[in-house]
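Of the protein chains in this complex, one is absent; all others appear in place.
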Amino acid sequence: MSQLLQYIFSGITFGSIYAVVAIGFNVIYSTTGILNFAQGEFVMLGGMTAVTFSRFMPLPLAIVAAVLVVALCACVLEILLFRRLRSHTVLHLIIITIGLSIVIQEAALHIWDEKVCSLPYFTGNECSSLKIFGAAISPQVLWVLGTVGIAVALLYAFLKYTLTGRAMRACSSNPDAAMLAGINIANMRTLAFGLSGALGALAGCVVSPISMTQYDMGAGLAIKGFAAAILGGLGNPLAAVAGGLLVGLVEAFSVMSGLPSAYKDAAAFTILLAVLFVRPHGLFGVKGAESVREC
Amino acid sequence: MPVLFLAVLLVGVQLAATASGRAYYLTQLIMAAYYSIVVLGLCLVMGYCGQVSMGHGAFFAIGGYTSAILTTTNIAAARDSAWGHALQKAGILFSWQDPYGSQVLAVSPGAAFAAALLLTLVVALLIGYPALRLKGHYLAMATLGFGLIVYRLLLGSSFTGAADGINGVPGWALTSHLTLTSSNTYRVGNYYFAWGVTLVILTLLLNLVHSRVGRALRSIHDGELAANAMGINTAGFKLQAFVISALLAAAAGSFFTHYTGGIGPSEAGAMKSVRYLVLVAAGGMGNLWGGLIVSAILTFLSLRGCFGTYDHAVFGVILIAIISLAPEGPLKPIGLWIRGAFRALIPSRRSCHGAV
Partner (left out) sequence: MVLFEAENIRQCFGGLVALDKVTFEVRTGQIKAIIGPNGAGKTTLFNIISGIFRPDEGCLRFDGAPIDGLKPYQVARLGISRTFQNLSLFLRMTVLENVMIGRHCRTRKGMIASALRLPGQWKEEKAIRQNALAHLSELGLADVADRPASSLSFGQRRMVELARALATEPRLLLLDEPASGLNTKETDDLARRIQKIRDTGVTILLVEHDMSLVMDISDDILVLHYGTPIAEGPPSRVRNDPEVVKVYLGGEDVNA
């Protein structure tokens, strides 16, 4: 039983990271219609930058600085690349994010090498563990779940209750009407990128002690995050959380049931394909609300 | 005919390389040819049909690995079993001596090639049929996911050599004078074979796109609903184009593996797949010639190490630049720019015929 719990916690932990990536996808997708392939890189950059900062700053400050830096970079990227490109089709913009993800990855490789690095555990060290219902859990897991939970709640509150948040939601449902209502669409797009960057970076920092940070972790995360977003139904941030947790749990169970860990990633990718092929509007999406299929 | 011109050029390059003592350039050119075949096939799918596929590296790898595994797996121990006899009778076995001197009895390269194509056909149909019904970015993600699954499976299985891939793949003796192998004695022959195959494929594809089929493909890109209403089975055509491009990639992978003597899991990786995408885009999405030339040049430079450690980054930057500045491909704007510069420099009394 405690074995099972162990796996469940592992699944939820990584699942919450996938959920954050998925939410990041959703935020940008809802506001701009772009699928940001570089989403995973924000997570990677968050972890890497925090590691560098932590060398000469106390840990909490390093994390805050890293999140801000990555958010800023995301905004800058949006301004440089996407603001000018109105006449391009959405597909073009998506291809650009593919190129972006490669360039960021390679830049990370040159700045930080292929070394695997990680932030120190926020509390305790790699040996400390708490007993929860009989399962031995690292305190970092609680940090991950807690941070992600709070971030998601704050985002939800922001989107629902603040003026800016509601403006962002307006952009996603009807850009023209939003413009007529005086909302600056361009700034909303930049804000969307910044928010996604911040969320991703935060997730990257908080999971770094457990899963290590490496220059090429972005691509796999992006795919899994996308799988989570699609599973929940694209356009629905809360459902993305459910999707993320599900993906994490499936991964954990696949290892538990004996699948060699080398294939663990393939399990998540297979979910993605299965969802896309069988039920593209996701578990919670409304059929036809999102035209995924062509005629 | 432009194809003949290219053929002549290729002969010239070979003679020049051999004469100047830089025959090793030919090796990279051979590899560039095989990669270009993948690009040509992808051009058909992406440029003509407008379907973004980010998993073609996987097909290249499937072709290469199938050839590699079948020709290196020693079944001498099963020689006397029932199916061992059956295979022998079918004439698809051959015997060769590996670098360590032991005799290996394995499937012959020709049969392995056929098996590679067959496997690719099945996989392409299985993936293509559901995937091609998805819209743009979902299709891209699905193909990327497919590519990554294949990559992970290849990387994680000891059966496929895990991270080291498969080495020591025997040469494929096509005729008494031509063997696909990395040995230098056959290099020139391999060069002509590789580029010969590429030119043949180019010609076939050029014929295809200038025909009723090519028009149908382009109509799918321009307006799938209207194409359907005009009696074109768009789903069927998309699938056909996808399968053809997958088979081309697999064939290229197979030839490549025999030539270089090995294959690794990185061939299926996202980086390689995206690189094919970049080459198609840089050649001008629907432009077969553009795709071939850009692919040959950039791949050659990349293989020669001209981009150093920034190899992947260069392709990423090229992709961003091309799509931002000239999404339909850079050749047209470059051509227009050249023409504009020409006109500015050389005043002419010919009036503009509005050809631009």
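Each chain carries a letter (A and B) given by its place in the written order, and its residues are counted from 1.
What we mean here is this: a contact is a pair of C-beta atoms (placed from the backbone, for glycine too) under 8 Å apart; a residue touches a chain by one contact, two chains touch by 3 or more.
This structure is a prediction, so every number in the text was calculated from the model and none was measured.
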Given B:36, B:51, B:143 or B:234, the correct residue touching the omitted chain is B:234
Looking at B:86, B:225 or B:338, which makes contact with the chain not pictured? B:225
Against the chain that's been left off, what residues of chain B make contact? List them. 204-205, 207-208, 211-216, 218-219, 221-223, 225-234, 240, 244
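As a working rule, only the chains that are shown with their structure count from here on.
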Chain A contacts chain B in the complex at 35, 81, 84-85, 88-92, 94-96, 98-103, 105-107, 109-110, 219-220, 223, 226-227, 230, 260, 262-263, 265-266, 269-270, 272-273, 276-277, 280, 291-295
Residues of chain B touching chain A in their complex? 52, 54, 130-131, 133-138, 140-142, 144-146, 148-149, 152-153, 155-157, 162, 224-225, 228, 234, 270-271, 274, 277-278, 281, 309-310, 312-313, 315-320, 323-324, 327
